[in-house]
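The structure appears below as structure tokens.
Here the complex is missing a single protein chain, while all its other protein chains stay put.
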Amino acid sequence: MKDTLLRWFHKWGSPKWFYDLSGRWMPWLAGLSLICLLVGSIWALAFAPMDYQQGNSFRIIYLHVPAAILAQSAYMLLAILGVITLVWRMKMTEILATACAPIGASMTFLALVTGSLWGVPTWGTWWIWDARLTSMLVLLFLYLGIMALQDAIRDPSSAARASAILAIVGVINIPIIKYSVEWWYTLHQPATFKLTEKPAMPMEMWLPLLMMLIGFYAFFAWSLLLRARHQVLIREQKTRWVTQLLDAKPATKSDPSESAKS
Amino acid sequence: MYFASFADFLSMQGHGIYVWASYALGLVLILANLLVPIWRTRRLRQRLQRRLQSTAAPAKELNS
């Protein structure tokens, strides 16, 4: 048991192993995410019935909800990777955590914008200080703070460890922030229309949502691997396996014969 | 199909602009998150390969 655990740890510390494995995973993730997103959005846009209260603007939910869920789980992942980075000092979790932040930030941004676009027909205004929108905005700033810190520290390993600490502090704070913002919202304006209220969704509304959710998660994993592989190549560019990799598979179209000879 | 006509599908009873703007932004963000790392990796590989060839080139020229 201990042996397999050790081997597992060793593997996750190895960028080469990750590069090979992710190369094999990526086509599957790409296929899954593209199919789910395409089918899901066509289903959501053209075939799902409209909500009797909110009309067709309800179709934004199929984008808004997966983006919001993904934004939150990406932050959780960031903090979990941060703990692993700090405790076991694994190279791969540093790389994955660094790759995670920009995707999470863009999903938070998407959730915010779709939420406010949804607000125009439902609330009649594009922004209100709704508890959920406000905590999403705070989440966006938490992401941006982490990205700014990553950007400011030159050494990638130190940057990853510093932002890991910030991510953990943030994840402890998130429930407190959420609670306080909700409390603040109920204090200042009584809820007239709540997004939180889950209407009893019929099956033909649930299925496309589920499909979009799977598609978003697969897209997240795909994008995460793409970014992480880029980081791996940068960090490992001097190593033997990267040199061999580049020799064997030329990315340049200019001189295939040259590399074929060598 | 839920809508009667294509024009109906586009307008979505007046809500079309919000729905389509949301989906357009979603498409842009998803594509950006995929294409930017792909492009960056491609550029990086080209640069590394050039460097590799430039260090290996003198030896090859001597051989040929």
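So that you can tell them apart, the chains are marked A and B in the order they are listed, and the count of residues begins at 1 in each.
Keep in mind that, in the parts below, contacts are C-beta pairs under 8 Å (C-beta built on N, C-alpha and C of every residue); 3 or more make two chains touch, one makes a residue touch a chain.
Everything below uses one rule, namely that contacts and distances are computed from a predicted model.
Asks: Which choice in "Heme exporter protein B", "XdhC/CoxF family protein", "Branched-chain amino acid transport system permease protein" or "Sugar ABC transporter substrate-binding protein" gives the name that UniProt lists for the one chain left out?
Replies: "Heme exporter protein B"
Asks: Tell me the shown chains the invisible chain touches, ordered by label.
Replies: Visible chains that the missing one touches: A.
Asks: Quick one: which of A:15, A:170 or A:208 touches the chain that's been left out?
Replies: A:170
Asks: Could you tell which one of A:113, A:138 or A:225 touches the chain left off the display?
Replies: The single option touching the absent chain is A:138.
Asks: Suppose we count only contacts with the excluded chain; which residues of chain A make the list?
Replies: 86, 138, 141-142, 144-146, 148-149, 152-153, 155, 158, 161-162, 165-166, 168-170, 172-173, 176-177, 179-181, 183-184, 187
To be clear about the criterion, only the chains that are shown with their structure count from here on.
Asks: Using mean CA coordinates as chain centres, what's the gap between chain A and chain B in Å?
Replies: A distance of 17 Å separates the two centres.
Asks: List the residues on chain A that touch chain B in their complex, please.
Replies: Interface residues on the chain A side: 37, 41, 45-50, 55-57, 59-60, 63-64, 67, 102-103, 106-107, 109-110, 113-114, 117-118, 120-121, 219, 222-223, 226-227, 229-230, 233-234, 237, 242-243, 246-247, 250-252, 255, 258-259, 261-262.
Asks: Would you tell me which residues of chain B are touching chain A in their complex?
Replies: 1-3, 9, 12-16, 18-19, 21-23, 25-26, 29-30, 32-34, 37-38, 40-42, 44-46, 48-50, 52-53, 56, 60
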